[in-house]
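Right, one structure below, let's go through it.
On to chain A.
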Amino acid sequence: MSSRSPTPPQEPTPSRLVGSLAVAGFLSGLIIIGIYVATLDTITENKARELREAVFRVLPEVTQMQKLQYDGERVVLKENGKDDENTLYAGYDDKGNLAGYALASDGPGFQDTIRVLFGYQPANNKVVGMWVLESRETPGLGDKIYKDAAFVTNFDNLSTEPPIVTVKRGTRSRANEVDAITGATISSKAVVRIINQGVEKWHQRLPLPGNEPQLKSEGRT
Partner candidate 1 sequence: MSKHDPKLLLQSAPLLRQGMTTPAAMRDVWIALLPASLAALWYFGLAALLVLLTSIAGAVLTEWLFTPRERRAITLHDNSAALTGLLLGLTLPPALPLWMAFLGGMASIGLGKIIWGGLGSNIFNPALVGRAFLLATFPNAMTTWTAQSGPADFLTLHASNLALPFMQAPTVGAGTDAMTTATPLNLMKFEHQGTDLGALLLGNTSGSLGETSALLLILGGIYLFLRRGLDWRIPLGILGSAALFSAALFLIEGDKYPTPLFSLLSGGMLLGAIFMATDPVTSPVTPKGAWLFAIGVGLLVVLIRVFGGFPEGMMYAILLMNAATPLIDRYTQPRAFGRKRATK
Partner candidate 2 sequence: MGLLFSLRRSFAHGVHPEHHKEQTADLPIQRVPFCSRYVMPLGQHIGAPARPVVEVGQRVQRGQLIGEPGAFVSTALHSPVTGTVRDIGPHRYIDGNFRPAIEIEADPYATQQLPRPTPIDWRSLDIEQFIAQVQHAGIVGMGGAAFPSHVKYAIPEGQQIDDLLVNGAECEPYLTNDHRLMMERPEAVIHGTEIVRQKLGAKRATIGVEKNKPESIAALKAQIGERPIEVVALEVKYPQGAEKMLIKAVYGIEVPAGELPRDVGVAVNNVGTIVAIADYFDSGMPLIERIVTVSGPGVAEPANLIVPLGTPIREVLRFCGGLKESTREVIMGGPMMGTPIADLDAPILKGSSGILAFTAKETGRPPEYPCIRCGRCLEACPYFLNPSRLAKLGRARMFEEMKEQFHVMDCVECGACTFACPSNIPIVQLIRTAKDNLRQRKG
């Protein structure tokens, strides 16, 4: 009991209350913007690198990429603005030829939402790579969807026509089949379902072969 004021504290004027709140807000705004600006470059760079790594992982033999946006009718180059569910990435090889698209898709897994990025070549209905961006699947079981190399490589060359199906481990025989992970059938199926949904969503939107967006500049972002 350190504050033993004999009388209850006086009430200050409302304007002083409002004023001090405003001042606090002002100062805090200043500090925040300071740190934001100071870290902005590094953060953007980190993010870009991460993204590039992910895109390069799901699209083999790609060396350059650019960000695109589906605007409701067509796919256009995205210069800036926030990413949303209609954002996609195109990957190009050394010579600037389009090698495929990197598409993000998500859906419920065993525990929580799983978000994956997968490489897709609409020309030959193929998934050419898969990378888990986000998941809270059980360590030791569900996390094999990104930790188990055998599972991840399932997606390196996978036909999506007819849609991908999961089969019991070791019984994979067709081009559209994925070996499930023993003990994590559900997570495996979830990944497949998420990719199928992604393919379904994007297949119609992507430009036909020949109409692909060209690589602008030297592949920024």
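As a selection rule, all candidates are chains of the complex that A comes from, given by their letters.
Brief remarks on what is shown
Here, a residue touches a chain if its C-beta (ideal position, glycine included) is under 8 Å from a C-beta of that chain, and two chains touch if they have at least 3 such contacts; residues count from 1.
For clarity, every value in this text was computed on a predicted model and none was experimentally measured.
By the touch rule above, chain A in this complex touches candidate 1 out of 1 or 2.
Those residues of chain A that touch candidate 1 in the complex are listed here as 110, 138, 140-141, 168, 183, 185-186.
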